[in-house]
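Dropping the structure in here first, questions after.
What follows is part of the complex, with its chains left where they were.
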């Protein structure tokens, strides 16, 4: 009944788009591919209902495709990692990043951008939610995953990378939301993160990759 | 944090046990195997959290292992079917049997016994739940699936095969529950279904296979 | 999507049946009539959605048809009284009987049998619900309404007339339920009340009308 | 315990005001009349509890008064239509406008302004609610009803007529609310719609009647 939050990953010459497909049984993760972003070919529905926020790694690791997602389970929203030989059948799922009590991501977390390969590890830009009496606050943070074993978390920022502060992030159909679905690294090391604000407008934020890494490792003050 | 509802399937000389494994993230489907029911070897956790009632078909179909399960999704409990080449990675999930408004299985359904191969099709003994103001009533019913394409439902009983009627099924820690995890067909065509009653005692019920089939196809009156 | 709890009232040679009609918008009160209980003619849906337990008085009062029902409103289940010139258009609704804290009818009340005309007033046999941690207990009680102004309550029993005590009232699909939809007075003054027990079997209970009246006026000990 | 959302309709020389009256049993629809908006005469409570957003048509149709309202029923908020000979007794209720999945009015709808007679049909300005994780967004839209049979919907806008966009509509005691209770058509065809914004201030918006009609029939792009 609808499509939500597509995330594009470039693998060996093709763009793969992992997105949330809504059915009457709940959200599922779906996969399509495209060469031109005009015509898309559906590959498969790659989860049973009750899953969102799927992102695909940009290359195989140990011969396997790897993805992150957020199964609903008991309602605790954690980021999980799964593996596949063929992009259709998935398995060996493990929990990767869970909410942290007392932090900006205490209520729920989910993958935002497809992991970015860096010399320090896979940089995952994710969203964290804090619940308040007036509703959720969505913020953006980062985690660093081991290059060879991405189920191992090397670092995770204690303070969010981006919080709703500007009027266009605080005021809109859903106040207090910054939510990214993609980011790219320019040749000069500048990261451009595209994000929606207050479910009402589109924005881009920039930072140096090295600064983000140090931030993720909590080596700089917020 | 616990194991629940194991279902044993005999495939090519080995017993595979599909069961519900409880974690702090919710229930997952797990698979183990055994030759003697004394020592078990864990194969894999074969779903992300939020899934229960997994049963394995007793043979490959079109070269693939097949299972039924019940992803939580939006809370609507339906039986789904999934496929695998290797018992660890699963995909191509489709909804198979959903609750029916106004019937004995209006609130939730889940697979109970591993499918039984018959000349008329795969016989699936499943449980259906009707919700009342005093809690759920768990009953046992049946569906018949196409032998070559088990994602196709041939028949489904309109009236339950077994309902809580005896005192030991109506009175106990969880009243009004009959719940099966397995059934066998004797050489003479008698089906023996083993089930728990009121979450308090263990029972066995018998019926002729042919009678169950006609019942499933609603060819006999309840 | 279904019909529930029909109550028959005999007015000037015709049987009127007021019942609950379930739609996808919730329950509504509907009215039909019959001469032989074989063929029924629908008269009208006589409430908007969110109403149950309608019963019709057996004669006009002050030239108006009168009914009792139970609008859902805020979820507090009270018995209301309404009036009509033509059985289709209704108005002048007022609350009549509400739940009483600390009594057997503390959680919800609803009309059960159509009011019975007696020399002491209109006798309304109604159901009261007490909520427990294991679900509701449905009991039967009585109220006496003024003959000329049935919106005036003359008496109301403090202790229920009938409570689930027998095994067939305590054990069944919905334990601890006695629920009546009709009662008749025999020429010798004996009241026969027909009721369902545990949503599983049908029963009849008897009492002398005079005893019920004194019970309703709390003139006898329970 | 309070009065809410009065809507005034001018019929044959008198102003009728249909409003929501709060009782401890929930909201009910009430009717009063006035000639000068200084003194009001109560006519009747015209619904049982569990109803809101009543508006009266400005003339009788087929000899009957007609109103729209929003019975709570199962919690699904739809607009219903009812009829009356005398303004006190109402009946023949039917559902008229329901929420639409995937649209701006997916969660709940209710009548806002009394219907306006136009040559194309009865123009009903209604409110639609979309639920978000941060609470509801209230918007204003339109439907066109058949002049002779107002239970027949001729058109319904796919895109809202007015959404919270200005700061005074987005910021206030209840953010993201535009909610109208009345509109008038000037002799020159200009519609003036009076509405509350963010439950904090009062506003007026204007549009040409013909533009609104074409908008309602989805003949113009949003």
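Per-chain numbering from 1; labels A, B, C and D assigned in written order.
As a convention for this text, a contact is a pair of C-beta atoms (placed from the backbone, for glycine too) under 8 Å apart; a residue touches a chain by one contact, two chains touch by 3 or more.
This structure is a prediction, so every number in the text was calculated from the model and none was measured.
Novice: For validation: placed chains = 4, all identical. Expected total copies in the complex?
Specialist: The complete complex, not just the displayed part, contains 6 copies.
What we mean here is this: only the chains that are shown with their structure count from here on.
Novice: Touching both chain A and chain B, which chains are there?
Specialist: The shared contacts of chain A and chain B amount to nothing, since no chain touches both.
Novice: Over half of the interface residue numbers used by both chain A and chain D, so same, or under half, so different?
Specialist: different
Novice: CA centre of chain A versus CA centre of chain C: separation in Å?
Specialist: 58
Novice: Would you kindly tell me how far, in whole Å, the mean C-alpha position of chain D lies from that of chain C?
Specialist: The answer is 36 Å.
Novice: Pull out every residue in chain C that's touching 2 or more other chains.
Specialist: Expected reply: no residues.
Novice: Considering only which chains touch which, how would you classify the arrangement: line, ring, star, complete or other?
Specialist: ring
Novice: Return all touching chain pairs.
Specialist: Chains touch in the following pairs: A-B, A-D, B-C, C-D.
Novice: Given the complex with chain D, which residues does chain A contribute to the contact?
Specialist: 1-2, 134-136, 171-177, 199
Novice: How about chain C: which of its residues touch chain D in the complex?
Specialist: 24-26, 44-51, 69, 71-76, 78, 80, 82-85, 88-93, 95
Novice: Residues of chain D touching chain A in their complex?
Specialist: Those in contact with chain A are residues 101-102, 132-135, 137, 164, 167, 170-171, 175-176.
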